[in-house]
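What follows is chain A.
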Amino acid sequence: MSTKPKIGFYWCASCGGCEESVVDLAEDVLMVTGAVDIIFWPCAMDFKKADIEAMPDKSIVATLLNGAIRSSEQEEMAHLLRRKSQVLIAYGSCAHTGGIPSLANQFTREQIMKFVYEDAPTMVNDQKTHPQPHSRDNGHELEIPVLRNVVRALDQVVDVDYYIPGCPPTPKLLKEAVLALLSGKLPPKGTVLAPDHAVCQECLRNDSKPQDISLTEFKRPHEIIADPEKCLLAQGLACMGPATRGGCDAVCIKGNMPCTGCFGPVSRVHDHGAKILSYLASTAAGKEEDEISATLAGIPDPVGTFYRYGLAKCLLRGKVS
Partner candidate 1 sequence: MKTKTNGEARIGFYVCHCGTNIAGVVNVAAVAEYAGKLPGVVVSRDYKYMCSDPGQELIQTDIKEHNLNRVVVASCSPLLHEHTFRTACEKGGLNPFCFQMVNIREHDSWVHDPGDPATEKAKALVRAAVKRVALHKPLEVKRTRIHPDVLVVGGGIAGIQAALTLANGSQNVYLVEREPTIGGHMAKFDKTFPTLDCAACILTPKMSAVAAHPNIKLWTYSEVVKVDGFVGNYKVQVRRNPRYVNEELCVGCAKCVDACVYKEEKFEDEFNEGLAKRKPVYLPFPQATPPVVVFDPDACIQLKTGKCKKSCLEACDRDAIIFDQKPETKEIEVGTIILATGFRTFDAGRLPQYGYGTLPNVYTSLQIERMVNASGPTDGHIMLKDGSKPKAVGIIHCIGSRDNRTNRWCSRVCCMYSMKLAHLIKQHTGAEVFNFYIDIRAPGKGYEEFYEKLQEEGVHFIRGRVAEVADWPLTKEEEGKLIIRVEDTLAGFVRRIPVDMVVLATGLEPQPDAQEVRRLFNISCSTEGWFLERHPKLAPVSTFTDGIFIAGCCQGPKDIPDTVAQAGAAAGEALSLINAGFIELEPNTSYVVADDCSGCKTCIPLCPYNAISRDEEKKKAVINEAICKGCGVCVAACPSGSIVQNLFTDDEIFSEIEAVLG
Partner candidate 2 sequence: MKFSYFPGCSLKGTGRAYEESLFAVCRALGVEVQELDDWNCCGATAYMAVSEAAGYMMNTRNLALAERAPHDLLAPCSACYLSLKKTQHYIAEYPSIAEQATGALAAEKLTYAGKVAVRHPLEVLVKDVGLAAIKKAVKQPLTGLKVAPYYGCQIVRPFAEFDDQQNPVLMDKLLQALGAEVVRYPLKTRCCGGSLTGTIGEVGQRLSFILLNEAQRRGATCIATVCPLCQFNLDSYQAEISKQWSPVKMPVVYFTQLLGLALGLDAKSLGLHRCIVPLPPRAAPRQEVHA
């Protein structure tokens, strides 16, 4: 039996982009596979849950779990992998802060089911059939996982050791994390494995930002052709860079798109959305309420904009009534 350290990958409520990001390691993936045994990776390899259950507790050195937790099955797998792993890493925005799936916390489960199975424009369902957790077919008892009322980040379900942020994380961060694991030089538990400064520090357009921008209008990316050299915020785009953890090398901004906040906040911030709000409102002009409202009208969906990757980690955790 191989003595190489055992590593697992798993996905919950996610788009699959995080899985792709592992492949984005390119030739470095060989370095990884050379150094570790991947014992569980449902996306790429045919291992079964029962195989994991059969393993002794803590026999996996590290599991990188991506995706938010929305269903009972995901919850169960999170518990299982937690038990079997020495180190559990929340990998990517969804596991880290709830990600895009947690925007669903603005709606009840019933609203979502009704929309998806009845009201969605692409849906034809005259019988108004909804999936049933328990059913009988051909004499068999069938069971599917239960959808939870709210979407959770991984650490809202099980204990998490480290976080690798990003939608998806960059190969660089993954490589550094794996190297740290292999070398055993791990930072204190709970650390986000990315720098603790904001994106602006890495942004090549930082110097082009004027000191006082006092915006009278916010624009959305499709409304302008952005100057590829200048600070996007100064051009009226609500860039989340100043309030978002760096480590991505400002990759979106290099693509002339504003930062949307996928790395989550820095460690000093308790509520990413509220902090984004505070900073963006501080750059707005106006002294009268009407004037201010008119300026801020360029941000049509504050919740969706400020908590795009982390409504689960909003201090309110979602829509509360």
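For this structure, a couple of remarks:
Following the convention adopted for this analysis, contacts are C-beta pairs under 8 Å (C-beta built on N, C-alpha and C of every residue); 3 or more make two chains touch, one makes a residue touch a chain; residues count from 1.
On how the list was made: all candidates are chains of the complex that A comes from, given by their letters.
This one's a predicted model, so the numbers in the text were calculated from it and none came from an experiment.
Checked against 1 or 2, the single candidate touching chain A in this complex is 1. If you check the complex, the residues on chain A that touch candidate 1 are 196-201, 206-207, 209, 211-214, 241-243, 246, 265-266, 268-270, 275-276, 278-279, 282-283.
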